[in-house]
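First the structure, then my questions, so here it is.
This view holds just a subset of the chains, kept in their places.
A and B are the chain letters, set down in written order, and residue numbers restart from 1 in every chain.
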Amino acid sequence: MGESETPGKLALVAWSDDLDKAWPVLILATTGVAAGMDVSIFFTFWGLRLLQRNDKRMTGKNWMQKMLSIFNRGGADNLKLHKLNFAGMGPWMMHKLAKEHGVASPQELLELAREAGVRLVPCQMTMDLMGISREDMIDGIEQPAGAMSAILEMQEAKATLFI
Amino acid sequence: MGESETPGKLALVAWSDDLDKAWPVLILATTGVAAGMDVSIFFTFWGLRLLQRNDKRMTGKNWMQKMLSIFNRGGADNLKLHKLNFAGMGPWMMHKLAKEHGVASPQELLELAREAGVRLVPCQMTMDLMGISREDMIDGIEQPAGAMSAILEMQEAKATLFI
């Protein structure tokens, strides 16, 4: 383990809801846990959509927030590619290739992370900004928290990644 | 504080000039200072535009640099969204939602960061590449520095984030 004796903490910030970013976040989180680390993911801005329930189509309390949710659908099953999206064909191909090569889907990885004890922390400010309430999100996640909570995680972490 | 006794250093690299990336950079920076950390932000590539004065419309010494500045306007008040930009309507909505929920604007956060002692470091190479001079940027920032300076910050930092 080099300079230290314990595997230590891994602090991830999930800022994006792109399919190709959700993968590294969730693969690093689950691998970190497998390596004995204490892993937390702070879901902020677009990243908060990863914690949204797949069956929640529209979220938000006013028309602007509702509009955001329409153009930017949440849920780990509904992610788009950062590029080469090709009106949905890109993600379809990626999922198909992933399946053929035994790579778990973001939805499967998210469930695995939760079961393995990765702390999934929704950003309170993003919830307010986008009008996403606790009921819009999946079960088994932590209490909503703010930037100060994220900073404290980073201070104790062996490694911090903003993805 | 866990393994250490002091809050330590936080080294941020601001690579992007997207509105949705400027927010996490500046919120983490100001929160880090509030937690007692010594915070620096290295503004590089597109991120350098965050330090540009809002009233500087065009920058650059040759036509290519001027063209870059036209298509990629600088200044913390003029940022676009990474996605859902909708020809300017996305940022307008985001600013409106932020105001309603008490989230400070990037411009306000940048001023707060400067006052609170966050070291704002412009990347010299980017200044050269894009033809941005010291006069194009806001007051109260550090001397331009290079990648070696950023590396030395990272070596001493508790956490390093590339945003």
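Definition applied: a residue touches a chain if its C-beta (ideal position, glycine included) is under 8 Å from a C-beta of that chain, and two chains touch if they have at least 3 such contacts.
Here the structure is a predicted model, which is why all the values come from computation and not from measurement.
**Student:** With 2 copies in place, how many does the full complex contain?
**Tutor:** My count for the entire complex in this file is 3 copies.
The definition used in the following text is that only the chains that are shown with their structure count from here on.
**Student:** Taking each chain's centre as the mean position of its Cα atoms, how many Å separate chain A from chain B?
**Tutor:** Roughly 24 Å separates the two chain centres.
**Student:** Applying the document's contact rule, which stretches of chain B touch chain A when the two form their complex?
**Tutor:** Residue list for chain B touching chain A: 1-4, 7-8, 10, 20-21, 23-24, 27-28, 31-32, 34-35, 37, 83-84, 93-94, 96-98, 101, 103, 158-163.
**Student:** State the interface residues of chain A toward chain B in the complex, per the touch definition above.
**Tutor:** That would be residues 8, 11, 13, 15, 44-46, 64-65, 67-68, 71-72, 125, 128-130, 146-148, 150-152, 154-157, 160-162 of chain A.
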